[in-house]
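Shown below is the structure under consideration.
Complex shown without one protein chain; remaining protein chains in place.
All chains are identified by letter, namely A and B, in their written order; residue positions are counted from 1 within each chain.
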Amino acid sequence: MADGTYIHFVWAAYGVTGIILAAIVLMSILKHRSLKKENPE
Amino acid sequence: MSLFADTFRRDIRLGLRRKGQILMAPVFFMMVSVLFPLAMGPDPVVLKLAGPGLLAVAALLAALLPLDTLFRDDDADGTIDLLLLSPAPLSLYVAGKTAAYWVLTSLPLLAVAPLMMIVLDMPLRMAGITLCALFPVTFLLNLAGQTGAALALGTRTGSILLALLLIPFYIPILIFGASAIDLARNGLDAGMPLFLLWALLAVALPAAPLATAAILKGLNE
Partner (left out) sequence: MSNALFALANPARFRKVGMPLLWVSSAASAALFAWGLWLALLASPADYLQQEAVRIMYIHVPAAWMALGTYSSLAFAALSFLIWRHTLAGLYIRAMAPVGAAFTAICLITGSIWGQPTWGTWWVWDARLTSVLVLFFLYAGIIALADAFENRERGLKAAAWLSLIGMVNLPVIKFSVDWWNTLHQPPSVSSFARMVEPAVDKSMLTPLLAMAGAYLFLFIALAVLRLESEIMSRRIESARMRRNHG
């Protein structure tokens, strides 16, 4: 990496993206799980 | 055609009976226009900058206010169900409703608009061009609004939901309306946004009632 100017902004942007994606993945999995429990084949 | 005229006449009659509801939109419009100078100070420079946009925003908020009641009574007493069963085109009923709604809520608003121009320190010779912009603006707001009202018919959180639904559709109307008044206020040619407003109106005037009728039909199947 270069001298690291603006690197904080990069961490913030990647962090927020990670949180949003993790949240939607987690919510989708949890919803799927609970519905599956309620709805045995 | 008689369905249009019947609906129009009936809604005007019903509306005139409920004075409070007709007055709501123009009173709200005036309130916003008067409160703003009180909040920002009476500096003519500020008013010159903010006045035109403020007029457009006030018209937008006033149009949104009584919107969730547009189809509610007709839905509750079964009028819409009855019309769906009859062979008459539902779009004419929708058009009649919108026209009546415009006369009841937007016409008084246009009538007090010159008064609000004085309050916002705008020269009265601009009244013509301002009304030329506010007329298509209010009509377009109503056409978009009726479509939204049909979509949200039967929900409990009517007003808030409608505001959320309609923001994206109101934005182009707001941009062109405010720009037209603003350009005229600064002595520039407002032809472009005015043309766009009237062109949008020419498209929306037939398209919106047809879409609204299709939505009412589709949702009540």
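The rule is short, and it goes like this: contacts are C-beta pairs under 8 Å (C-beta built on N, C-alpha and C of every residue); 3 or more make two chains touch, one makes a residue touch a chain.
Computed from a predicted model, the values in this text were never measured in an experiment.
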item: Interface with the undisplayed chain - residues on chain A; value: 1-7, 9-10, 12-14, 16-17, 20-21, 23-25, 28-29, 31-32, 35-36, 38-39
item: Residues from chain B at the interface with the omitted partner, ascending; value: 147, 151-152, 154-157, 161, 164-165, 167-169, 171-172, 175-176, 179, 196, 200, 211, 215, 218-219
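Assume only the chains that are shown with their structure count from here on.
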item: Separation of chain A from chain B, taking each centre as the mean of its C-alpha atoms, in whole Å; value: 41
